[in-house]
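Pasting a structure here, questions to come.
With one protein chain removed, the remaining protein chains of the complex are shown where they sit.
And then chain A:
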């Protein structure tokens, strides 16, 4: 039962299940052979911009992207 009480290692590292599963997914994608590999990796592109709001005003948006500009 001692191991049950412990938090999983990835949660201890401050990840959520989503981040964890995404990392696992990209690992699996990297294990594919060409040409499936590039096709699968093209499906994990991330690009969006987030802006937090404080007191009814948007702050400067931060762009999160994995592509070079």
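Operating definition for what follows: a residue touches a chain if its C-beta (ideal position, glycine included) is under 8 Å from a C-beta of that chain, and two chains touch if they have at least 3 such contacts; residues count from 1.
Everything that follows uses one rule, which is that contacts and distances are computed from a predicted model.
Colleague: Leaving aside the chains on screen, match the unshown one to its UniProt name from "Protein C12orf4 homolog", "ATP synthase subunit gamma, mitochondrial", "Exosome complex component RRP45" or "Integrator complex subunit 13".
Modeller: The correct option from "Protein C12orf4 homolog", "ATP synthase subunit gamma, mitochondrial", "Exosome complex component RRP45" or "Integrator complex subunit 13" is "ATP synthase subunit gamma, mitochondrial", the UniProt name of the unshown chain.
Colleague: Residues of chain A in contact with the chain that isn't shown?
Modeller: Against the left-out chain, chain A lists 3-5, 7-8, 16-19, 21-22, 25-26, 43-53, 55-58, 61, 63-64.
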